[in-house]
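Take this structure, written in structure tokens, and hold onto it; I'll ask about it next.
Yeah, one chain of the complex is gone here, protein chain that is, but the others are all in their spots.
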Amino acid sequence: MGLELRGITKRFPGVLANDGVDLTVAKGEIVALLGENGAGKTTLMNILYGLYTPSSGQVLIDGEERRFSGPGDAIAAGIGMVHQHFMLVPVFTVAENVILGDEPTKRFGWLDKRRARKTVREISSHYGLDVDPDAVVEDLPVGIQQRVEIIKVLEREARFVIFDEPTSVLTPSEVEGFFRIVEGLKADGKGIVFISHKLGEAMEIADRIVIMRRGRTVAEVMPSEIDEERLAELMVGRPVELEVHREEAKPGAVVLSVADLVVLDDRNQRVVDGVSFEVRAGEIVGIAGVQGNGQTELVESITGLRPSVHGMVRLLDEDITTRSPRAIHRRRVAHVPEDRLGSGLILAFTVTENIVLGSYYESPISRGIQMDWDEARARAARLVEQYDVRTPSAEVLVSTLSGGNQQKVIVAREFDRDIRLIVAAQPTRGIDVGSIEYVHSRIVEARDQGVAVLIVSSELEEILALSDRVLVMFRGRLAAEFDDSVTATECGLAMLGETASGPS
Amino acid sequence: MTAVSTASDVKITARATPEQRRATVIGTVLLLLAGVVVWVFGLGVESGARSTFNLSLPGERIQDLSWAVNSRWLAYLVAAVVAFLGGWVLRRSHLRWTNLALAIGLGLFALAFLTWAAAGKSFSLVGMLRSTVILSVPVTLGALTGLMCERVAVINIAIEGQLLTAAFVGTIMGSAFGIWAGLVAAMVAGAILGAVLAVLAIRFQVDQIIAGVVINIFALGLTSFLARRVLAAAPDLNSPGRFASIKIPILGDIPVIGSVLFDHNMFVYATFVLVLVLHLGLFYTRWGLRSRSVGEHPKAADTVGIDVYRTRYLNTILGGLIAGFGGAFFTLSQVSRFEENLTAGIGFIGLAAMIFGRWMPLGALGAGLVFGFARAIQQKLGILGTPIPSEFLSMTPYIVTIIVVAGVVGISRPPAADGQPYIKQ
Partner (left out) sequence: MSDRVPSPEDTSASNWLDRATGVGTSLGRALMLPALAVITALIIGAVIIALTDIDTLTVWGDDPGEAFRLTLSGIGDAYRALFVGSLGSWRAITETLFAATPLILAGLAVAIGFQAGLFNIGVNGQMLIGGMAGLWVGFSIDVPAIIHIPLAVLAAMVGGAVWAGIAGLLKARTGAHEVITTIMLNFVAIFLVDYLLKSSIFQQPGRNDPISQPAGSSAQFPRLLGDYRLHIGFLLALAAVWVAWWLMYRTTIGFEFRAVGFSPSGARYGGMNVAWIYVAVMAVCGALAGIAGANQVLGLEPYRGISNFAGSVGFDAIALALLGRSHPIGVLFAGLLFGALRAGGREMQGAAGIPIDLVLVLQALIIVMIAAPALVRAIYRIKTPDQELETSISAGWTK
């Protein structure tokens, strides 16, 4: 009795995403599906959920083969999916989102909103989810939004629930709450698939761990039989350095100083609410925190992309609070942006054009308004070589590069200057392990050469691995500051606004 | 664990938020308007001049209702109120009411303007309001078309072309087979163009604005071509009948309001009803919820099993039916004769009305009335004989559109997926 995927293969043009994958999930069992970005986990689950059709292979539920032509069929078969990027309509209420697609109606299609609310309240209380049916989703914190997704799944009486990277948006404390919910579902007899790249969590919650690599299942283990290092090795296929080797920092003068900064988001909320800190030359300061606590806007404000309404940002002795992005860039600040595809690169431009994106207006790339493309191409060729960017040539569109190589283009462009400050936001999000190692090593290298580095990341391991000092951001403020001896637990508490001596 | 460190030597500055800056601009504008009212509308008329607003139309039960007012005094009064509003907005103490103050200020300015134009003469205010309602109909219908499409994230620039083609088809079929046949044919024509837009945008993933502009060019060219080749040869095909005015009993006899709201032809009543139906439909029915979800977050809709493509096709074609209805209004009620480029940009004004009305049916109605008023000014003031040259009066609706679009964008949010084709894996 249960869910079985047998021999699933899925081909996209030029890519074999799944190659003969087998997976079983029994009732009341939690299976963790581990693998690095691009291993094929999400593709597999999208097949299970009816969003893709397999090129070959079968999906069996309770021993019977099922074919899904769309999510509707999968839902009808009792499969529910909680997506990594929530499938919630931001402007709808919780109740509207939950009933979407399965609406209770009166005559003429008139919505029965009372029944909708009642259903939400019932499910919410049964599983301890505590959600207000009339709240508008975009006003809710991310952790609560995820609960709405879960209620959606439960409303349709799912027997099998798939969670796709569920903890990537949660604080460590919210993760605990999430695990309790999952255990409640398990106790109710649901079969659960938990997709992740976070080894520790998989080991904590799963009954069984299945590891995927390059579209295949390469191992299946019990959490009790294995440790994180071995797991990582299985995921990547070779021994992996989980630690970043770095020497003791030798911090110099203060390069970046932020004082009492207040920034509004697009809806005029104070998303950065009085932040102050410093970054010295030759040190790496990491800002930890779950997405949505103001880090994005903080970085945008420091780099000139978003105006602040109060406070000051200084670069060495100069007040750069109201300076434009270009002015800040010219003052030898490198910015590796969070939104690689939307901001960091222009996808329809070639690699060469992207390489000169920050320097096209200066000699030698241009003289006056005339551009010197020979110079540009020469620089691009040099940087592609130097930063190990895998591309057939520098004249291809940068959109054809893999995520990791795209990030290398950005890093090459930004670091290949005489810089004194690096601001890197989510520098290794969504890229392969090899590129992650590369980017980390370049960052440490820069720091050793006396550059001040500010890193913002929602991956706590990355912050802990790289930073000489750790700041934690929570609800627009810096909740805590630690040196590099801090543990993940201490950080985790701070990410919830609590210190060891109780809530602050 | 250490406490949060603060940098020494902090110089704290506060800079204005966009809301505050906007309030400053609007407050200043209101003060300037007050100045114009005093200078031009107040001092610019003779001291004893009276503006007489007629409030009854010939043929009504109660006759000779009018309101005469001293032109100068009214101007001064308006100026005082507008100046007060301007000053109050400038204080930036209640930013939420800035827009309302602006709306009131503009409304009063319009009143002062009319008073000035009518100084020493009499002017049919009822006639003006009635024209406002009538002239607002095609704009509102255009806005409703636009919003039906945009609520499912399809930008419809082709409204102009839909109106024009429907007007053309309406006149031919209306002349040949009667006004009801003409109406139906016009609506079908609008729906067909809507289907073309849908196919281009959804199936072939043409850029939606390009597809819209193309359809407009095509419609203009085809209707002009056919008008010259076919209609010129057969003028009988260009004289359809008209839908007659129907006065609603009792309600239609109320002084002033009766003539303005309850004595119109079918098109006007249908527009009001349509606004209500769409409002209820979009926000209280399953169809509305699903449609809106497709426009806001098509992927979410897809993952719960809603057919995104079908919803988009359906709603775009329904929008086309509405546009067809609007096009029929031109030849089957108002002008009753097709001419080249009859619609003169009303489709685009409808788009502006849609944005102004925040993509809501009731908003579309309100915005349509505002534009209807601008068009009514263009017509009525020509008759009054003001010192303003007729060409400038003709510009009024278009300039008003520009101001509205410039002032309102960024304040109202379109459906989140607007303009993006949906690509299923």
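Some points to look at:
For clarity, chains are labelled A and B in written order, and residue numbers in each chain start from 1.
Keep in mind that, in the parts below, a residue touches a chain if its C-beta (ideal position, glycine included) is under 8 Å from a C-beta of that chain, and two chains touch if they have at least 3 such contacts.
All values reported here derive from a predicted model rather than from experimental measurement.
One of A:G109, A:G430 or A:G450 touches the chain omitted from the figure, and that residue is A:G430.
In the complete complex, the residue from A:R66, A:R246 or A:H335 that touches the missing chain is A:H335. Screening A:A26, A:I144, A:L357 or A:A488 for touch with the missing chain picks out A:L357.
Considering the complete assembly, chain B touches the hidden chain via residues 155, 157, 200, 203-211, 213-214, 217-218, 220-222, 224-226, 228-230, 233-234, 344-345, 348, 351-352, 355, 389, 391-392, 394-395, 398-399, 401-402, 405-407, 409-410, 413-414, 418-420. By the touch criterion stated above, the residues of chain A touching the omitted chain are 13-15, 37-38, 42, 305, 324-326, 329, 335, 337, 339, 342-349, 353, 357-358, 360-361, 366, 369-371, 373, 397, 399-404, 429-432.
Just so it is clear, only the chains that are shown with their structure count from here on.
Separation between the centroids of chain A and chain B, computed from CA atoms only, is 44 Å.
Only residues 1-7, 10-17, 19, 284-287, 289-290, 292-293, 296-297, 299-306, 416, 425 of chain B touch chain A when the two sit together in their complex. On the chain A side of its complex with chain B, the touching residues are 46, 49, 51-52, 70-72, 75, 81, 83, 86-92, 96-97, 99-103, 105, 108-111, 152, 257-260, 264, 268, 276-278, 307-312, 314, 319, 321-322, 477-482, 486, 490, 494, 499-500.
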